[in-house]
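Below is one structure, written out as structure tokens; comments come after it.
Yeah, one chain of the complex is gone here, protein chain that is, but the others are all in their spots.
And then chain A:
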Amino acid sequence: MSEPDATTQRSAAQSVADVLLRRREQVAQRWAELPLFRTVFTVTRDEAVEAGQSVVDALAVVASSGRPGDLEASGFDPVRVQIGRMSASRSRAGVSVGQVAAEVAALKDAVVDLLKAELEQEPAEIRHEAVLFASELLATLRLVTLETMLDDGQEIIVRQRQQLLEGATPVIKLWEGIVAVPLIGTLDSARSQVVMESLLEAIVAQQAKVVILDITGVSTVDTLVAQHLMKTVASARLMGAECIVSGIRPAIAQTIVQLGIDLGSVITRSSLADALAMALHRIGLRVHSAPDSPPVAGPAAL
């Protein structure tokens, strides 16, 4: 196929822009039936059509600029917010980024169908160019959508990470004077700072005498994690509470020793249950089985 000359291309841009404006209503009506619009604007159909029209308008502006592949085209600006809202609503509904991109791609058919119908009288070459042009234009719209979604995703990740740092350190009261902190995942500097602060606050608030740090959920104990643990133990001690570290798994115990870290100053117990027994002992309590109580019911009794 020969290269389209500049005139053909310019006229392709113009005819696509013209058709979009002339058939704005029909395009938007067809779009309103597609999942992207239908599932986002659930209250009234008019709303969906209106939203579709503003997207058509944006496409027409970009088309008449003659650069269908221009991701930065200012013509897209008015719809960026709207596209962002729509795609956010789709991802809240559990639809993946890839699926949303496919839903945006599905907008193309309506445009191409109407374009072909409108340009029926035109020479095949012009028609062909116009369809190519429209395809590129809609591919760009898809990229704009993806870009918007990824930007939003980034924001969500940052926000969730912040929430994780702030909120996810439960300090559990096990007994009057005994609290436990189950540590989970990565104990990097930022997170261990948060753990330390919530723990110290809890020691004061609960008047805790014994603190159990359970590291069953920590996958790696390297020098930094060990240092954080030791610092936490030392500061708890300054607050008048004793620390017991529980849940050190065998593989981690071997690794700590070979790494050369001396946890000798830290009281350790292999399980949370052992740690609790020890903690109770420290506050002067002892667990006995009551002679007159019935034996603990097994699963069969349930």
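Going forward, a contact is a pair of C-beta atoms (placed from the backbone, for glycine too) under 8 Å apart; a residue touches a chain by one contact, two chains touch by 3 or more; residues count from 1.
Please note the rule applied: contacts and distances are computed from a predicted model.
K.L.:
Hey, which one's the missing chain according to UniProt: "ABC transporter permease", "Serine/threonine protein kinase", "Phenylacetate-CoA oxygenase subunit PaaI" or "(2Fe-2S)-binding protein"?
P.N.:
The correct option from "ABC transporter permease", "Serine/threonine protein kinase", "Phenylacetate-CoA oxygenase subunit PaaI" or "(2Fe-2S)-binding protein" is "Serine/threonine protein kinase", the UniProt name of the unshown chain.
K.L.:
From the list A:25, A:176, A:201 or A:222, pick the residue that touches the absent chain.
P.N.:
Spelled out, the listed residue whose C-beta touches the missing chain is A:222.
K.L.:
Of A:112, A:146 or A:261, which one is in contact with the hidden chain?
P.N.:
From the options A:112, A:146 or A:261, the contact with the absent chain belongs to A:261.
K.L.:
Specify the residue from the set A:190, A:204, A:234 or A:273 that touches the hidden chain.
P.N.:
Of all options in A:190, A:204, A:234 or A:273, contact with the hidden chain holds for A:190.
K.L.:
Residues on chain A that touch the omitted chain in the whole complex?
P.N.:
186, 188-190, 219-224, 226-227, 250-252, 254-255, 258-261
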